[in-house]
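Below is the structure I would like to discuss, written out as structure tokens.
All protein chains but one are shown in place.
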Amino acid sequence: MFGKSNNVDQLKPLLEKNFKGSKDATFQNLDNGNYQLKMIYINSVIDTSKIHDMFVKPFFEVEKKEQYTKYLQSLGDYKEYKNERETIKDILHGSVVFLIDQTVHLIGLNHQENNSVLDANVETTIMGPQKGLSENINVNLNLIRHRYHVPSLTVENNYLVGDKSNIEVVLLYDSEQVDTKVLKKVKEQLNKVDRSIVQSAGELHRALTSRKRRLFPTLMVTERPDRIAYNLSLGKVIVMMEGTPFVLITPAVFYDFMTSMEDFYQPYFVGKFLVLLRYIGLLISLFLPSFYVGIISYNPEILRIQLAFSIASSRIPVPFPSYLEVIFMLIMMEMLVEASIRLPKTIGPTATTVGGLILGQATTEAGLVSNIMIIIVASVAISNFIIPINEMSFSMRVVKYFLLLFTTLFGLIGLVISTIGLIFYLVNLESHGYPYLKLFFSESKRPSKVS
Amino acid sequence: MGKGRKVFYVLFCLLLLSSCGFKDIDKRAFVVSMGIDEASNMEDGYEIILKVAIPEAESRKESEKYILLTEESQTIGEAVNIMKGRISNELDFGHMKMIVLGSDIMKRDLSKVMDWFTRRRDIQQIAYVGVGKPDAKTILDVTPKIERLPSNSLFLFFGETGTESAYVTTSYLFNFRRDLKERGIDAYLPVIEPNDTGGLSIAKLMISSKEKILLELNEEETKMFNILNKGYDKFNMVVETDETNYFVLTMDQVDSSYTFMNRDQPVITFTINFSSLVEESTFEFNKSKMEKYKKLAEETVQKSAKQLLLKLQENNLDPFGFGVHYRSIQKGSEEEKIKQWDALYPNVSFKIDVKATIKGTGVVE
Partner (left out) sequence: MLANVVALVPRIMIDARNNGAILSIFIGALLSSLFFYFYMNILLKFPKKTHAEIVKEYIPKWIAVLYIMIISLIFFISSWLILVVFIDITKRFVNPDLSPFVIGIIFLSVICFGALLKSEKTLYALEIILLFCIPFIGAIFLKSTINQHISWDAIKIVFRHGFELPKLETIGATTYSFLGFYYYSIYNKVIDLKKKKIPILLVFIVAAVGIVNLLTSLLVPIGYHGFDGIEEYVYPWFSTADAIRMELGFIERVLFIFLLLYVGVSIISATISSHVGIETIRYILPQTKWRNVSIFPIFIMIVFSLFTTISYFFISQEQVFELAKIYFTFLLPMGVISIVVLVWADRRKKHG
């Protein structure tokens, strides 16, 4: 247990070389007359207020060196010395290194500033729990443990992701429910991650999927502890990351992205109605623009004559073909959405007013787009926001341009074909071995216990 | 990534290939109705009239404008092709919902006239067909005051979304054509006439047989035909009690069906059940005499129904399709059945059973 005698001789110069230059590294020498020790830590990642109470005070009260060493070893976050590299890593993650004579002791005193629990503001519910996760992994574990009181809840935390960022990643699962195949796959992929910096759940998501260029999320990103607990009970694996209030849930299939936790908190029929509403919204936001182009430019006889005429007369002043009109307005809408996300909250409403009201009004007045087009773009935008998980709604925003392209080229047949192509593509996707999109048909090799 | 690249190449080729079919709605001229008249200076030629609606930017203000294109030619297709050169927008027949046949054209072989309509893929099978009197052009040129969209009033007449009247007979292109082709039934069309107030009125019916016999039914006969044929229940009936007094019934529910008896000497029995309300009367209704009133009503219906059926039989016309019915109950080859029926029809006798109920006397007694 006591390190070999040459540990300190090797470590000390190494530490000095690495940290002497930085301002927040502290090299402290203590001497109470009987013996000396050296404390090394980075005061920006540890709880400095505790240093005095925990280490300095006892040092002057305890007379014998051995006794003080015993005291240190009895502390909860005591770690044994392994080698120099580990030690440097530990210091960076908030440990205090003690050099007493020829022995090295490490004590974790990690402190993170932003451990307050945040309001859930990406996936909000009306009647569900209002708080989301925090940016501190321990606080998050605490939140989840308080929602899921089962002894089989397992926490595995021996992963560090990113060569430079070295972010701590924790796997969380219910060992009785989990599908071991999925677990194995996730672990394999976590070990394979080769990126220098990983900072957000979305980035980790990218690193964890084998397909490098993908359009749809195959892992779910969430900030809601209640969703995490629910998914744990379904046997899914949760991947948590230090420093972000979002976690990844795997496997995640298409339907998961269309459910909101609200559905469970509402009466049965209300919940079903909400789900139905979302699918209708999905269809509208995907198909409406292409349907418009297909009907206007290829098969105007589809609509009933009265409707066809009111569209025709509203389109008369428009000087360019329908697909340009649609693309122009859709791009404006996307920009508006993007602008209101990036802008500070105080200016956001101004952007929407200018864009939505003034621009919309002015373009129709100027005869650049038809009135009907404004209605279509607005309903596409609104119905796109109905999709509860942000990632999915972003994907769908992109997909509708593919449909639009095919419809512009081939008319409504193009729309049908590209829809079928989209279905084939979705069906072909997998989320850690689970088919992404399917209905009832159950495989013979169905993995156990996971819905 | 091999697949991705392949898809890309395919797409690229497609982009080069396609340039066709894309035509915006405002670059199209919609033909809303079409008329066919006899050509004035050509043997066996047609005069084709197209009513083309022109959408206008400020559609909320007043009714839409239209253009009437006319062209004479030996064939319909040729006439249409010539007219394409007369309008800058692409002629689109996808919304053509009304075909008006001039009354002169009715004397021709209609299945030849209608051939063009069934062959074109863009012509709706649910377009309405009617006879224009005196000719199709007059009818198409009429713009009733309440019309916002050109020809919309005709669409409302025939579609069940607008007026519902026992005098209006709806004939879709598909069932008109079916009746033209089917042996054992004669095709019928509503007659459209301009009226004094600048609008159109539809109250008559024209029946055309395969032997080119034409018969026009008057208003009352048309009403009776619709009742017998489809059990039309939105009509009124005047029942005279004596020389000066009468009452009017409004129908609530009408049920009409016929049965065929005795195949060699057929008797066709019509059963008409209706229930009705009193809508108007010149005298106080006496409850005890209800039975009598009912009887009177039954007799009135019976009389006019029998009159209609006999008139049709006299002219050897069969718009009800008794012949088809005969074919469906008789065995043997179709040609034989038709021959048999042609011989039988003049000797068919009709029986009419009417059962009336008067449910109430309206809001007052």
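For clarity, chains are labelled A and B in written order, and residue numbers in each chain start from 1.
Rule of thumb we're sticking to: contacts are C-beta pairs under 8 Å (C-beta built on N, C-alpha and C of every residue); 3 or more make two chains touch, one makes a residue touch a chain.
Just so we're clear, the structure is a prediction, and the values are computed from it rather than from any experiment.
Asker: Just one of B:65, B:86, B:148 or B:178 touches the chain that is missing; which is it?
Answerer: Of the candidates B:65, B:86, B:148 or B:178, B:178 is in touch with the missing chain.
Asker: Which of these, A:179, A:226, A:242 or A:301, touches the one chain of the complex that we don't see?
Answerer: A:301
Asker: Considering the whole complex rather than only what is displayed, give the residues of subunit A touching the chain that is not shown.
Answerer: Touching the missing chain: residues 298-299, 301-305, 307, 406, 410-417, 419-421, 423-424, 427-428, 435, 437-444.
Asker: I need the residue numbers on subunit B that touch the omitted chain, in ascending order.
Answerer: Looking at subunit B, the ones touching the missing chain are residues 2, 7, 10, 13-14, 17-18, 20-21, 118, 121, 124-126, 159-161, 172, 174-175, 177-183, 230, 321, 324-325, 327-331, 334.
Keep this in mind: only the chains that are shown with their structure count from here on.
Asker: Please compute the C-alpha centroid of subunit A, do the same for subunit B, then give the distance between them in whole Å.
Answerer: 65
Asker: Within their complex, state which residues of subunit A touch subunit B.
Answerer: Contact set of subunit A toward subunit B: 295-301, 305-306, 308-318, 321-322, 408-411.
Asker: Looking at the complex, which residues from subunit B come into contact with subunit A?
Answerer: 14-15, 18, 21-26, 28, 30, 32, 53, 55-59, 64, 92, 94-95, 97, 122, 124, 149, 152, 155
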